[in-house]
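Only one protein chain is missing; all other protein chains are in place.
Order as written gives the chain letters A and B; numbering starts at 1 within each chain.
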Amino acid sequence: MKHRVLPSIAAVTALVALVGCSKSASDSEKAPAGSTAAVEEVRDVAPALAAYHKEKVMKLWQRPGLSDRDRSLVTVAHLIAGGHTAELSFYVEKALDDGVRPREISEAVTHLAFYSGWQNARAAIPGIKSVFAERDVKKSDLPAVQPDLLSLDRDAEKSRDDDVRSNFGDVSPGVVENTRNVLFRDLWLRPDLKPRDRSLVTVVALVTNGQSEQLTYHLGRAMDNGLTATQAGETLNQLAFYAGWPRVFSALPVVKDVLNSRK
Amino acid sequence: MKHRVLPSIAAVTALVALVGCSKSASDSEKAPAGSTAAVEEVRDVAPALAAYHKEKVMKLWQRPGLSDRDRSLVTVAHLIAGGHTAELSFYVEKALDDGVRPREISEAVTHLAFYSGWQNARAAIPGIKSVFAERDVKKSDLPAVQPDLLSLDRDAEKSRDDDVRSNFGDVSPGVVENTRNVLFRDLWLRPDLKPRDRSLVTVVALVTNGQSEQLTYHLGRAMDNGLTATQAGETLNQLAFYAGWPRVFSALPVVKDVLNSRK
Partner (left out) sequence: MKHRVLPSIAAVTALVALVGCSKSASDSEKAPAGSTAAVEEVRDVAPALAAYHKEKVMKLWQRPGLSDRDRSLVTVAHLIAGGHTAELSFYVEKALDDGVRPREISEAVTHLAFYSGWQNARAAIPGIKSVFAERDVKKSDLPAVQPDLLSLDRDAEKSRDDDVRSNFGDVSPGVVENTRNVLFRDLWLRPDLKPRDRSLVTVVALVTNGQSEQLTYHLGRAMDNGLTATQAGETLNQLAFYAGWPRVFSALPVVKDVLNSRK
């Protein structure tokens, strides 16, 4: 392939569509899950995949067991946690349409910086910012930097902290201290994402990034915070299509153990 | 957001060269594994890496134990499963040169949407599309959406389904149902990627994404479908250079157990 002169906006638009890692102005990329241009592009390479998307993935959203609102929160959390920016704007728009509030999306990004790494949260900012601008989301629609925190369950937190401190206090005092002060006495108490949703977002990040070994604690916490067994099972079904089957099959035994332990 | 006029092709070209995550018109990015521009760029930062690439990675392709065609299929599957788009066009071209058919690449993308997540498959579309366009691949060269399916091994499938259902039917009925109806009674029976190759692509995805815990089943299935022990071992050697040593060393004990169990 030779250097070509790209004189025009058309070429740039095509480029953006091609790179598949951008968040931008082109239609094919703004509406990857449904627009004609996006479906055509998939069809040109993998007609069967385009058909599966239409017949299986889109119908997934109509299943009972998990509300549209929860499916949207799960899917957006998956995209952020996995560093997948190409379809993020589309699903953030859908999430807003499905009743997820801007302050909840904002708070999910903040939460996932700690639970899926700073770079993944940072990468999600432009795609979300463009949707917020389009929807005219105002500063006052976003969480305060220092809101009144939810009240701390001191006994549960003492038990958690004692456990981590006795296990790892000698290994990494910094981690133990920050887990306590930054995460469990601050981040988790921020009010703009309900504890149940914060836990759900965490569970999604763990499944997406293949960290089943951390699921036991966080799924238990999610269920303490109100996530039902049916919702947990249907979250896995949603993630099978988005994060892939192997991630979900690695999570299933852990989820089963957590459900059994609570019977 | 509206289209804006970008008048400077130089700036855009430079950007594309810099981003390293695109599939586009620049030479350095079209032929990353061999072009002068690509080698020069690596050499400017890491001369030793450029030398290793020339002396070790390229010679890897001349080893016995795995055909060029299989090495290409393995490498393309690795790139798709890992969401690595920058060198995808180069290796898709090489795969076609090595005898992988367009319909096989198309089917591998569809398969990997389920085995490495929708976003990774989606990200691979533009790079493959551009090669297909260059090579004048026609619609008729691609798999049908609804082909005649391969015949189902009803006993093996009943055993698999019984196992998954008894284990996880109460945890996530949706996953159990979709695993049966979408994957094993549909996707796996699609004829345009042979079961042995479909299994090989699956094994590669599991190694690339660090899911050794799912390897036992799928490597056994791959060998049932005709993959030899030598090919399995040499696939790991190929992946050591592309996916990195730790992924392969995490897979080795599982592969060893599978090989031993079949002796």
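Going forward, a residue touches a chain if its C-beta (ideal position, glycine included) is under 8 Å from a C-beta of that chain, and two chains touch if they have at least 3 such contacts.
Given the structure is predicted, the values throughout are model-derived calculations rather than measurements.
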- request: Pick out which of A:72, A:130 or A:199 touches the chain that's been left out of the picture.
  value: A:130
Message: For review purposes, identify every residue of chain B that touches the missing chain, sorted by number.
response: 4-8, 10-12, 14-15, 17-21, 32, 41-42, 44-53, 56-57, 63, 65, 79, 82, 84, 86-87, 210, 229, 232-234, 236-237, 240-250, 252-253, 255-256, 259
Statement: Had the left-out chain been drawn, it would touch chain A at residues 12, 16, 19, 21-24, 83, 85, 106-107, 109-110, 113-130, 132, 139, 142-146, 167-168, 170-175, 178-179, 182-183, 187, 190, 205-206, 209-211, 213-214
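In this text, only the chains that are shown with their structure count from here on.
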Message: Distance between chain A and chain B based on Cα centroids, please, to the nearest Å.
response: 25
